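The structure under discussion appears below in the form of structure tokens.
All protein chains of the complex are present and in place, except for one that has been dropped.
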Amino acid sequence: MYDKNSKIGFIGLGTMGYPMAGHLAQQGYQVSVYNRTPAKATQWQAQYSGTSAKTPAELAQGMDIVFSCVGNDNDLRAVTIGEQGAFHTLAPHAVFIDHSTTSADIARELFSIAQAKGFHFLDAPVSGGQSGAEKGILTVMVGGEAEIFAQVQPVISAYAKAVTLMGNAGMGQLTKMVNQICIAGLLQGLSEAVHFGEQAGLDMKLVLDVISKGAAQSWQMENRGKTMVDKAFNFGFAVDWMRKDLGLCLTEARQNGATLPITALVDQFYADVQDKGGNRWDTSSLITRLTRKI
Amino acid sequence: MYDKNSKIGFIGLGTMGYPMAGHLAQQGYQVSVYNRTPAKATQWQAQYSGTSAKTPAELAQGMDIVFSCVGNDNDLRAVTIGEQGAFHTLAPHAVFIDHSTTSADIARELFSIAQAKGFHFLDAPVSGGQSGAEKGILTVMVGGEAEIFAQVQPVISAYAKAVTLMGNAGMGQLTKMVNQICIAGLLQGLSEAVHFGEQAGLDMKLVLDVISKGAAQSWQMENRGKTMVDKAFNFGFAVDWMRKDLGLCLTEARQNGATLPITALVDQFYADVQDKGGNRWDTSSLITRLTRKI
Amino acid sequence: MYDKNSKIGFIGLGTMGYPMAGHLAQQGYQVSVYNRTPAKATQWQAQYSGTSAKTPAELAQGMDIVFSCVGNDNDLRAVTIGEQGAFHTLAPHAVFIDHSTTSADIARELFSIAQAKGFHFLDAPVSGGQSGAEKGILTVMVGGEAEIFAQVQPVISAYAKAVTLMGNAGMGQLTKMVNQICIAGLLQGLSEAVHFGEQAGLDMKLVLDVISKGAAQSWQMENRGKTMVDKAFNFGFAVDWMRKDLGLCLTEARQNGATLPITALVDQFYADVQDKGGNRWDTSSLITRLTRKI
Partner (left out) sequence: MYDKNSKIGFIGLGTMGYPMAGHLAQQGYQVSVYNRTPAKATQWQAQYSGTSAKTPAELAQGMDIVFSCVGNDNDLRAVTIGEQGAFHTLAPHAVFIDHSTTSADIARELFSIAQAKGFHFLDAPVSGGQSGAEKGILTVMVGGEAEIFAQVQPVISAYAKAVTLMGNAGMGQLTKMVNQICIAGLLQGLSEAVHFGEQAGLDMKLVLDVISKGAAQSWQMENRGKTMVDKAFNFGFAVDWMRKDLGLCLTEARQNGATLPITALVDQFYADVQDKGGNRWDTSSLITRLTRKI
């Protein structure tokens, strides 16, 4: 349905959005961008061909699809229904696709507003991190209407290896929450294991090699185990983002009746990491609160 | 060094030991077995060729290698230095290899006693579970003397895909503890994630398919995620064994100064599962204490 | 400064507000009341002498002091700055005193709005529960201006045994949060202790008598210990209120950098109690999730 003449807007050229918008341009779509800090938009235009707009509202005019990848609920609110938000100018039948990790509540709220205004909204949080965005191999979890999903899936595939419809509005965000809950408990377990092994005098890199072949294996063990042993954390998914995400999970759980003891605890443990100055460290830095002497 | 004429004894024909001893027999070694409950030894002899003994002490006489795979520290103590234990009759230069999961303390203690008596002891706990034992693809983590390890490694390979020397006496057990600590936190995270997803009304099998491609992935997610959704637990690694193992970890941590908050908590959560009658359920049954209504 | 001719309004005649407003009337103040559900206002007027109003805005006109004791942040917002809120009609120099337990954020926000409009706001959450309100012996923790506090303290004393200025706007609420954090950890400890004692076959009422003389003593032990043994929970401070309060604490901690591991965990444990139908049970019902067989 969409082709190279389709007009695409992209709001938010951060760590994730910048390369995602770039992949769309490289696929040949007509891409226009908006970034709060204009310098990044200028830089993006220099690197890829495309236009830029001064506000989300200006950007959204006449677009077929508008993407966003901003910070939190408030940020998303600002660029959609805020004073200069895209929702004021989006054409009927246009599709707004949000790639930010937000609450399911705001996703459902924006879906309803979009519906009332005659256009479409999909919540579409991603996983895969900076390198996934750069390589164009993100995993995208989508909530919204099946028909709309089917139309935009090929476009999203410009930067994704998997794009899946998870259910109604908000269910993309809920899927992402499931993902983050898994990671919180898993990383604390891994942190305690590495810490224990170090206290026990084991050669932990050898240990990780051996046990990553069995029931203790995880992506985190394979991709973060050795950097945890090296106490190297200046990369990856930042602790501050993780706390935001866990906050979303805990708030949602308060509503849906789920009980998340370890998630709640690990969220507090991340407060310890922040207290140590680890706001921008990778989430695997959870181990630093155990090995205080270092 | 060892060949088909080598004489091998095996103590403990339980879920794990039975097939392990079977693989040794199938490789052509001269295998003699001992089991506390004699019926299992008789059954084993019927299935594989080999002899049996009435006590560990009787079994150990004249052996080149004696293996054990029994329950806990007390059980290992009984079959080694107990009244009818193998240590009373083992020949000088023989090797005793223990595959039980025990404390590092008893491993170090038996190593010292063996040394004083002129024979050898290796602690060699395994991972891979019942199916790993049956298929002969266990992972074996060994503590003890390098020279002895090098000699017996080919024999152990009869039922293992990886046999690694982790360090001195006790370090096999310590490695296994690291493995179990990883699993405890990881499974609680996974349990909370599945529980949350269910409360949120997500199609959890679809969710697991999607997120198992990224940073939340784990062996447990791939191999236990869907059975957790189905609430099927009559298989796998029993909760009672897990509590024994976590007890070993927590006792060791008390000595080496490691702090294991989530491990300690999950150990208590397993008490809830036992309280529900889950003593023999797979460790993934941790989720049952969250979904109490089911 | 205030005397029997002072005009006092009271918003929210719930479990707490009803008797509090009653004490003010009994002290001889001219009390007018507002309650969302009018029947309670009618009942209150029948029991005490006084008038009533149809909206907070109507009530507030010409008042010297207006009190509120409603539910959460949203409720307080509704009765103050909401469409029919009291802030639209309050006279200059009047004082608005809120007895609800809310966030410190909304207390600070309402303080600023009041200041801009020329009247005064005090956040004044209470402890002491229903019986404290009925007996007029509450503890009141106040945040706001010292001068204003000094003027209204004698009035508040109508239903309080202690009224203390804790600091600037919001600090009343923060003090109440400290109170709730203490209680959460304390009650979980007490729950585990009673549960353990029961599993151990002890006569727990005797045990509580003995240990309440020493370092384990607490108000909760003395006032809730035996009802916990009896599993009687249809009274006291409701689990739903407690979760609201712990939610406030955890949100505030996210801002001020405090790390509250046990508070976060106990908050999740209360989700288990809610899941058992304990929404209105006393907070000491935390023990019910340990003794699942009962």
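Labels A, B and C are assigned to the chains in the order they are written; within every chain, residues are numbered from 1.
Please note the rule applied: a contact is a pair of C-beta atoms (placed from the backbone, for glycine too) under 8 Å apart; a residue touches a chain by one contact, two chains touch by 3 or more.
Just so it is clear, the structure is predicted and the values come from calculations on it, not from any experiment.
Only one of the listed residues, C:Thr55, C:Thr175 or C:Ser285, touches the absent chain: C:Thr175.
Within the whole complex, the absent chain has one touching residue among C:Gly9, C:Gly22, C:Gly85 or C:Gly128, and that is C:Gly128.
For chain B, the residues touching the absent chain in the complete assembly are 243, 247, 250, 253-254, 257-261, 264-265, 267-269, 271-272, 274-275.
Within the complete assembly, residues 104, 127-129, 132, 139, 141, 161-162, 164, 166-167, 171, 174-175, 177-190, 192-197, 199-204, 206-207, 209-211, 213-221, 223, 237, 249, 252-253, 256-263, 265-266, 269, 290 of chain C touch the chain that is not shown.
FYI, only the chains that are shown with their structure count from here on.
With centres taken as mean C-alpha coordinates, the chain found closest to the middle of all protein C-alpha atoms is A. Most remote from chain C, judged by the distance between CA-atom centroids, is B. Chain A and chain B have Cα centroids separated by 39 Å. Chain centres here are Cα means. That of chain B falls 54 Å from that of chain C.
The residues of chain B that reach two or more other chains are 261, listed in rising order.
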